[in-house]
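Only a portion of the chains appears, each positioned as in the full assembly.
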Amino acid sequence: MGEVKPNEEEESNAFLQLAECELKVDAIEKDVAQYRLDKMKSVYQERDGLVNKIPEFWKIVLSQHTDFANYIRASDFTYVDCIQDVKVEWDNVDEFKIIIKFDGIKDDFEAQTVTKQFKRQKIIDDTKSKEDSDSDDDDDELEKLISEPVDIKWPKKYEDICPESIQDKKSPEGKKKYRQGMKSLFGWFRWTGLKPGKEFPHGDSFAELIVDDLYPYCVKYYTEAHRDLEDENDDSDSESEGELDLSDDEGNENEPKRRKL
Amino acid sequence: MGINSYLKDALPENENFELLHILSVPKETHPIVTQNISTRRDSKNVTIKTQHFFSLFYHSKVIFGLEVYVYITLYNSTIDSHPKLDAERLIFISKADTSGYSDIRVNVKDITNSILSYLLSIDPNFYLKNVKPIQRKRDIYTKQLILGSTSTRKGLKILSNRRRKGFRLDNEKINKNLFSHFTCNQNIITKITLFTRPSEQYLFSKSSESGNKHILAGSTLLKWWISLIDKNILHNFKQDTKAAMQIPGESSLEIKRYFKSLLYPNWQVGDIFGGTDTSLAVYKIPLFPDDPKSRFIRQLVEEGRILSVKLSTFWTELQERQEFRLSETVSVIGIEGYLSKLPIYIPGTDDIIISGSKNKFNRIKSYITGEEYDTEEGATESYYNVKTYLKERIGTNLILISGSKKNSLSTRTEQSKPKVTILQVRKKTK
């Protein structure tokens, strides 16, 4: 379509160079994340020790967190309440393990500590068909979280949905039970990130929730859990004003603060 | 007939008003009422959702606002082979509110009803011409486009290429591949539904603090709305229209007392979504934006009770929910029937601003709803901002409406301040 004019050429180059800049920015963000982890390591260790002295710390944090419950089955909370300790240990910014210590429930659930290992990996997006792969392939490299399945002893109450005890995994009923098990908290320990649709749903986001939010901000959530309880007891404030928000629809609900603040 | 013809008869003679009317991009969405497994599997139904937002100005101040969703459901669409699909239209009245800064006495009920009649007159096909699909195809052509899913780096490379080689959007191809197009009969079932719940404000934040607004209690608010809908049936709907009201926690006898003063003879206790006391609520209760019923349904999913709660339990528990803890009267009103006059009107650019994106729609709307109305300045600022934005950024203007209602009529002086539907969302303080 006609010849390229000098300033169009310059602009065109500027865009390519900006794309390069984005790569540099990404690399810096990784570096910063690593720097942060190194710095935090000793504080996290100190904190892990302190948190252990507070009874039911993790039970309270996990019940408090609004998003946590979205990932698991309501019946899982019996076993969430058994969680005595949660720890995250980073080998580096892309490799880490989540260590969960469960107390037992007599005649139902065995006390145990389970360590699940995770890794972030570049994976070529294979949903794209071969023919449209062009020189831009590098853009389609996605970073993906993967993990290894790890053994955990399931509660007796879950026997009918525990994959080890389902006899006939081919029957419709068997399939259904199997899927229900995979959706439970225990199913998550088998999650690999490699068989989408057949595993614990959103196992990656669930891991990231623990690693990027629950573990780093556990003390904040613990404190909030106590503040909320006080609020509930304090009904003297009329609900008419402050706590009600007149946000009007889906759009505004999660819209950031605007002028009305 | 344009909106002007409907509204002028509801506004006082010799007075000039201005109106904002924006429409969101029609887009495909999930069914209004959740389908059970087997229906879901076989269903080829398509649901299209669009949002209207109106606000009325007088003396350079906003005085009234109305938010309405229109859903068109196309049944068993095998799209290409059936040029005329059987369909249904549902109008969900989400919110109506007054700012409290009107320098003139206006009849808000008439205004609301006129806008409702206008909406009913719109040809359902208007919403079906260019519909944003739930998911857009990715193919070789769309890979050259910058879409929501395009990464920044990929986007920059595309822009670089375009500067070098030039590029023109193939509108025909885009239209064909990236939008859905449907048609349906004009003569289809039409439903109107709303949830009435008293509140100090619905659209105009802090407007109750000015002291200019008259806040209606639950049962007064309910009467205000049901009489409005009652009038609307007589005016727009055929004789066999179903009209129903449900008041959670109230006996049938009590509910029926509200029907005595109404003109349409066939009002009944219940709702228009069908089912009996023992039906599962999840498959009967519609899901609307920012609606207490829908919120309760979603909560039941979280609680793991969704497949056990029956309709009767649903209504009882709904009333006990914390959002209604002042034990105010709330109600669900619904009608369902055919219109007495075929809806054939296609709104033009002088009648409506079709915002190209949801972001733009929200931008314009937030000039109204993002303002604070504890003082009159809020009402002036929102007017000024909307008017300027339309002129400078969209190249259009507010619709001018000259009232034509004779003074003698307006001495019926019912200065109604509607306190409408939808309830507030409790925000979590983080």
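Read from first to last, the chains carry the letters A and B; within each, the first residue is number 1.
The definition used in the following text is that a residue touches a chain if its C-beta (ideal position, glycine included) is under 8 Å from a C-beta of that chain, and two chains touch if they have at least 3 such contacts.
As the structure is a computational prediction, the values presented were derived from the model and not from experiment.
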| item | value |
| --- | --- |
| Chain copy counts across the complete structure file, not just the copies drawn | A x2, B x1 |
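Please note the rule applied: only the chains that are shown with their structure count from here on.
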| item | value |
| --- | --- |
| Chain centre separation (subunit A, subunit B; CA means) in Å | 36 |
| Sites on subunit A touched by subunit B in the complex | 1-2, 4, 8-9, 11-13, 15-16, 18-19, 22-23, 66, 69-70, 73-75, 131-132, 136, 139, 224, 239-240, 243-253, 255, 258-260 |
| Residue numbers on subunit B that touch subunit A, as the complex places them | 51, 67, 94-95, 139-140, 143, 151-154, 156-157, 159-161, 163-166, 200-203, 205, 289-290, 302-304, 325-326, 358, 362, 366, 369-372, 422, 424-430 |
